[in-house]
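Dropping the structure in here first, questions after.
Omission of a single protein chain aside, the complex is shown with its protein chains in their original locations.
What follows is chain A.
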Amino acid sequence: MTLFCQRNACALAVTLALTSHPAWATHHNVEADQQLVADDMAGMDHSKMNHAAMQGDMAGMDHSQMGHGEAPRTTSRTPIPVLTDADREAAFPPLPGHQVHDSALNGFFLLDQLEYQDADEGSALAWDASGWIGGDIQRLWLRSEGERVNGLTEEAEIQLLYGHAIGPWWDVVAGVRQDFKPGSPQTWGAFGIQGMALYDFEVEATAFIGEQGQTALRLAGEYDILLTNRLILQPTAELNLYGKNDPHRGVGSGLADTELGLRLRYEVVRQFAPYIGVTWARSYGNTADYAREEGGDADEARFVAGIRMWF
């Protein structure tokens, strides 16, 4: 402490002696400025200064008033005002508290795919949509996907799920899924997890239990590759597994089908992007057999063109 104080004092004295700046000359700012001067003088060679000559200037200085190196104060240098009843009244008017919008209900609906597909059997219209409404932790989710071929609905389903964030990147979801096609309508219970595995890489895994005891598992993922900030290549993958054969709907137990997609979109605005792409669907095992029995192929590549939009 002593050393520091001495240096400050030197610095101060030099300043007082060498400058004629009005702010320094009037002693009132000395207390604060000394620190600055000390800093500025860090590289100074004190041996070249005539410290003895400064004694006169330093006499009468109140070291206790210097900010650094001194014992801390026990009372505030600026007196804390003694409170009056008027102060108390002004401080606490009866009020309900401030409001911000941190608990507001938000929503998002993404029509990720709405596309024409050039299928072997003709032309197909396919969609894949998802959305949510809710807060930051709890959200109500909607998912829907389906396909119409030559004007007939071949597949259509909708899921309504309650989602709860279990970490920064993962939500657990639970709810119901209603299939309208293929075959007769079917209702499922759904339970799953969804989230962001990597930046711009979204995945979901959902297990389903159908009303007739059928079980299913769907894994899906999609990734955005930025060719530019508006031209975006999106690979997708979806994989379906079933617990048992369901010949009426053309699904067999085990790994039933996979679909890979690659879509190139251009975001005219963030909310609206036309795209083109290809998909490659393949079925396996019994599912493939059922498909062949119906005269279809076990795998098929399609050219697609569509629009992606959200609001």
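By our rule, a contact is a pair of C-beta atoms (placed from the backbone, for glycine too) under 8 Å apart; a residue touches a chain by one contact, two chains touch by 3 or more; residues count from 1.
The criterion applied here is as follows: contacts and distances are computed from a predicted model.
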Quiz item: One chain is missing here; what is its name in UniProt, given the choices "Metal ABC transporter permease", "3-isopropylmalate dehydratase large subunit", "Copper-resistance protein, CopA family" or "NADH-quinone oxidoreductase subunit C"?
Solution: "Copper-resistance protein, CopA family"
Quiz prompt | Identified contact with the non-displayed chain, of A:W127, A:F180, A:F272 or A:W310 | solution = A:W310
Quiz prompt | Contacts of chain A with the absent chain, listed as residue ranges | solution = 22-23, 29, 31-33, 35-36, 39, 67-68, 72-78, 80-81, 83, 87-88, 90-93, 95-103, 106-108, 136-137, 165-169, 196, 198-201, 225-230, 270, 310
